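In this view, the complex is presented without one of its protein chains, the others remaining in place.
Moving on to subunit A:
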Amino acid sequence: MTASQPVVDIQNISKRYGRTAALDRVSFELKRGECVALLGPSGCGKTTTLRILAGFERPDAGVVAIDGRDMSNARPYERNIGLVFQDYALFPHMTVAENVEYGMKRRGVPKAERERRRREVLRLVRLDGLDERRPSQLSGGQQQRVAMARALAPNPSVMLLDEPLSNLDARLRHDLRHELREILSAAGTTTLIVTHDQEEAIAMADRIVLMNHGRIQQIGPPRSLYERPENAFVASFLGRCNWFDGVVESALPDGSALFRTTEGLALRVRLPDPRVGAPAPSGVAVRPERLHVVEAGTELDGDFNRLPATVTRLHYLGADLRFDLTLPEGRRLEAVVKADGRPLPAPGDTVAVAVAPADCVPVAGDLPQ
């Protein structure tokens, strides 16, 4: 087994339930020590992927390999996986200690070693001294940690977490996000986290696998998905975006491209994907925080598209300001700027919106409504 070999390799798995294609030729891999988030809207096939990986469901087609061995037909208990369920599924009739030792017991680890490892993982998840409690005597956050400890204890090849934080309240979820990430890094395990929460995915994952309707939309580090979305779904699912539909007309000498919106507005945009066979862009996505809102007539340093706009509303968000703007053609835009104490335009004022060509990303596909 070489260091570069992926721990988990999923190739072309498909799964149908009756007429719905839950998964359609899904392929991705997990490298050693990596934390990957499987992200997508409800019903896109995240849980199905996880259950196929864990061995609770059989794919109709495709191969699942773990540690280089074909596991497509292996039973769950033959796979050496660590699973954390959304509802934790702690054994209610066992103590915390018995829960955590269960996996090692099944693998025949001797008692002394079991106890040592139990103390080790409970310390790792910062849960000392509760060994004799039962799950019903723990808070939600503590149960979450026990579930992590129980899954980590037998040293699984890969940890699979299904919406691990979604049962916790917003505050705790936010705190545990980073802590969970630290625990996983400290344990050095390869991890797949299923989530429909994009912030969670961005905060925790080294790479994101973004799915929709059973298909993979894009795989990459959070930043590349956010800044270089490959299609309209990716652009709109991750963060907010402004959308201009239209066509790319020509490449320009300065390395940008000329884009014409359906109402006839000309924009200089980033060059579309030059690869042969790449789908033609159907629009341009612009992040709200990449729009600059300036007083009409202000000179700008640098290379910008400049559009006149009317302020329809202004939302004060403390650290940020959010502008709802309308272009003369009727198109609505959203801009987020830092609240730096400058005087604010009022609703009804005419302003200029500036955006750099590099921040206008041409993408293919339809914008989901």
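Here, contacts are C-beta pairs under 8 Å (C-beta built on N, C-alpha and C of every residue); 3 or more make two chains touch, one makes a residue touch a chain; residues count from 1.
We adopt the following convention: contacts and distances are computed from a predicted model.
A.B. asks: Which one, "Acyl carrier protein", "Transketolase subunit A", "ABC transporter permease subunit" or "Mov34/MPN/PAD-1 family protein", is the UniProt name for the chain you do not see?
C.D. replies: "ABC transporter permease subunit"
A.B. asks: Which of A:V7, A:L30 or A:A54 sits in contact with the chain that's absent?
C.D. replies: Result: among the candidates, A:A54 touches the missing chain.
A.B. asks: Please identify which residue in A:R32, A:R150, A:R268 or A:R290 touches the non-displayed chain.
C.D. replies: Considering all chains, including the one not shown, the answer is A:R150.
A.B. asks: Given that one chain is not shown, which residue among A:R19, A:R75 or A:R171 touches it?
C.D. replies: Answering carefully, the residue with contact to the hidden chain is A:R75.
A.B. asks: Since one chain has been left out of the picture, which residues of subunit A touch it in the full complex?
C.D. replies: Touching the missing chain: residues 54, 56, 75-77, 79-83, 85, 87, 89-94, 102-103, 106-107, 134, 136, 150-151, 154.
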